[in-house]
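Not every chain is included here, but those present sit where they belong.
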Amino acid sequence: MLGSYLDRLRETAPLVHCITNYVTANDVANLLLACGASPILSDEPSDAAEVTACTRGLCLNLGTMKSWSVDSMLAAGEEAARLGHPILLDPVGVGASSLRRTAAGLLLDRLPVACIRGNLSEIAVLAGLDVESRGVDTGRGGQSTETVCTLARELAKARGCVVALTGQTDVVTDGDRTYLIGNGCPEMGRVTGAGCQLSALAAAFLAASPGASLEAAAAAVCAMGLAGEIALARQAPGDGNATLRCRIIDAVYHMDGHTLNKGARYEIR
Amino acid sequence: MLGSYLDRLRETAPLVHCITNYVTANDVANLLLACGASPILSDEPSDAAEVTACTRGLCLNLGTMKSWSVDSMLAAGEEAARLGHPILLDPVGVGASSLRRTAAGLLLDRLPVACIRGNLSEIAVLAGLDVESRGVDTGRGGQSTETVCTLARELAKARGCVVALTGQTDVVTDGDRTYLIGNGCPEMGRVTGAGCQLSALAAAFLAASPGASLEAAAAAVCAMGLAGEIALARQAPGDGNATLRCRIIDAVYHMDGHTLNKGARYEIR
């Protein structure tokens, strides 16, 4: 059951290094603290590898990246690889610019990325499909679950890693086994950084269970979606996306393996 | 009625590119999502123009700017101009340093800025008056409404754009017609980034109604002030500025054209 991965995360309490965007960095840090992990953030090229060496996992996020960010990410990633720490890549808005596309390609070519977490348009860009990107907080709708699964599986096989594609249906696959996850609610799409937070959460799950990337990533996706459902159920009249943002983190804070086992909704294909 | 501009914003759901400070970037992004728009943030010079090309409007904010930020803003602004997207400038703390003054001057000289949104001391600096700046979250009080209107009108005429000067009384003018807006509450002055959020909101309104900058900016100012009033009315004993911050975004999340029409308080001169 996926709940055991959350219990292990709380027991392990890994320190996770995030090279992530400044828009959602605070939420990423608070979410890591909520799940029992601890955050450390440094995106300075001369600092990144040394910081990674203190930690147990690495989360690379392309939002608000700079031209020099790739150097930080490569330095940290090579150190993480040397130490056997799992690396997660969140290719935020990779369709929006050539800087981001080049960076994502370089990171995937050079680093043993354990998991890629993105929305449909981002995963499609990495898989080499030509899609129109529409910002970083939205994906396109209307594709069949089968299409989405195929896309995720292809990228997972091509890159030899786990792919977590989140959207209307969340798909987590290593190319072979695939979790179709039904947790979450549309209102999460109106909270900035819900995806960034999920990526950091998945990095923490992977850091606590490095030998079980697929299950760890699936557990993270279920936990984040379930947190959204719990948060939504607590909304009072007048509460909107800012309050939902707080309640999602709060829900992770109180979640344990038992709650996750009871609330997770998925099938394995 | 101004409410129709909010309805159009929700229908249009524009993607807005913000080059904005890291202090309030999260609130800016959540406010854009609250009003029905979507945010994308990139301040990397080599990335900015390409990101702008995916969007419908541009918000330039001088808070925490770097020496290289001007290049990003110019590149994004020139692309926005080429595409006919409205550009909004928020000259945060422009009185505090020569870097910011020079940047604001350059941006206004080179770009067809549609709207400038600032507090009294910031607008006064742009209008060439010598005033003492006191931080970025406060303006000076005590000036007559007439003085404030004259200042805003002069800058609007000099720069050929809409000026939204917010403070005790909010003034939105194109130099010819002037909205005097009575929405808002003093408690908003204790929420960091209330001004940055308003600027992003105004950029979204302009992006949805590019042919009606004056009315769109006035609608944004009314909507933000009204959100502050709604948020204040929901405060419980013990709630302070951090909770008010969330409730303001929540209030925008639930606002529609009808609510705005009922709550907007303004006169046109």
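What to note about this one:
By written order: A and B. Residues from 1 in each chain.
The rule we apply is simple: contacts are C-beta pairs under 8 Å (C-beta built on N, C-alpha and C of every residue); 3 or more make two chains touch, one makes a residue touch a chain.
What you see is a predicted model, and the numbers here were worked out from it, not measured in a lab.
For this complex of identical protein chains, the structure file gives a whole-complex count of 3 copies, while the figure shows 2.
As a convention for this text, only the chains that are shown with their structure count from here on.
Rounded to whole angstrom units, the spacing between the C-alpha centres of chain A and chain B is 32. Only residues 21-24, 26-27, 63-67, 93, 96-100, 133-138, 190-193, 238-243, 245-246 of chain A touch chain B when the two sit together in their complex. Residues of chain B that touch chain A in their complex: 15, 22, 25-26, 29-30, 33-34, 38-47, 50-51, 54-55, 230, 234, 245-254.
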